[in-house]
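Below you'll find the structure, written out as structure tokens, and then a few comments.
Shown here is a partial selection of chains from the complex, left in place.
We just call them A and B in the order they show up, numbering each chain from 1.
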Amino acid sequence: MPIDTGDTAWLLASSALVLIMTPGLAFFYGGLVRKKNANAIIMQCFACILLVSTVWVLYGYSMAFGPDVGGFVGNLDWAGLNGVGLEPNEGYAATVPHQAFMIFQAMFAIITPALIIGAIADRMKFSAFLIFLLLWATFVYNPIAHWVWAIGGWVRGLGALDFAGGTVVHINAGAAALVGALYLGKRRGFGKDPMLPHNVPFVVLGTALLWFGWFGFNAGSALASGGLATSAFVVTHTATAVAGLTWLIISWLHKGNPSLIGACTGAVAGLVAITPASGFVGPLASIAIGAGAGAFCYAAVQYKNKKGFDDALDVWAVHGIGGTWGALATGIFAEKAINAAGNNGLLFGNAAQMIPQIIGVAATWGYSMVVSFILLVIINKTIGLRVKPEEEAVGLDLGQHAEEAYVD
Amino acid sequence: MLKVEAIIRQEKVNDVKNALSNAGFLGITVYDVKGRGRQKGYVLNFRGREMRVDLIAKTKIELVIDDKALDEVIKIIRENAVTGNIGDGKIFVSPVLDVIRIRTGDRGKEAI
């Protein structure tokens, strides 16, 4: 098929939109931490852009989407983008240049490890983070992306539906986040000091950029302009609004005050949950998915607060639980009427769709937790993961980067 | 000479400041502080985790005056800062040994 200018325009615009999500995340996280750690967490997000982009071109894309090796990972034939040119790759996206598909996928590879950062905030050495990032992107993200999305990937082979990354991106990051938070241990003063978000407008800015960029993430995953992209766009927006509203109301009833951070967090939970479903479900289903996201993720945060583990910015609750709900909801609400290339779900008479969905979810949780743990242990035993107590006290901005976020 | 430090509600700063200048007390120094007294703080939330913030934002007004002016200054501050509710604040009075105007080098009462 020839290249379609409209499809390519949409995919390039979507790629730009997904890129801006990572700075969006940096502001979302940056606003939530204390002032003295603002630069450090933004830096970690920014480092994901720099490092993952570089290795994606060098070998990451090849590992994730290159010629299949046993359903598990791609080989290195496409390293350095060898053979990844400006003609379409019919298997992935028939009407846009292959490189457009490649760069769109690069943006997903960037943001996934960046999501983890919220869990390990305010206490990890930057050098250790960089090494973790490199290893995790290589040995966790690339294989899981291959399983689910690549031609020959084993989860894809089962017929699991994940339109834009509920498993690959969100469960994957949420699982690593949980392991990271538990293995690193609590921040100093956790449970005693207030540790209030230092800049709520930044949280809102981050949420806005995430929401804006997520249209590229989900509607761009149609890999073409037209009906499917439109449908994904619409359900993304709807689920997000409903989830934000749900969280706002539940937390208001529960705690007595309508929280702006709560509304933002709920919206992000909605974005997460609709992600895998976005190309397969209709608007009314998206309302249900959004409401579920707001409720389940809020409950997960309360559970975490009670258990007292220090997933500092709730990556597990929002991305892990939200992604899991979304992946299962895809199995419930999917409709062939929306996307003929998808499948019907439970509600449309195909209960069997739940099986590949559950397998995909379980495999991602398991693989990500185990390998993330191994990587963390290795780094901890060699160069060490955690900053010195004095650095934590004075803040990572000065302690690790010799640069303060704000100077009067 | 005396130094009067008044810790007051932020929303009263304008009134106090203007009343002082109307009465001829131009020289003042002002800064934001946080305080705890009998007023209970706020309970803030972060995703359902409650955190009591017992320090409340207040403003401190500092002015150095001649001993004779003390009662008048206290009266002005109280009249303009009082609401009758807990949290209205306090005034502290302490001794000052000397004042120097940097521009001219004047010292003592002349320099206030």
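Keep this in mind: a residue touches a chain if its C-beta (ideal position, glycine included) is under 8 Å from a C-beta of that chain, and two chains touch if they have at least 3 such contacts.
These numbers come from a predicted model, not from an experiment.
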| item | value |
| --- | --- |
| Copies present in the complete complex, per labelled chain | A x3, B x3 |
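The rule we apply is simple: only the chains that are shown with their structure count from here on.
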| item | value |
| --- | --- |
| For the chain A and chain B complex, residues of the former touching the latter | 194-197, 251, 254-255, 257, 259, 261-262, 265, 298, 301-302, 305, 314 |
| Residues of chain B touching chain A in the complex | 44-51, 53 |
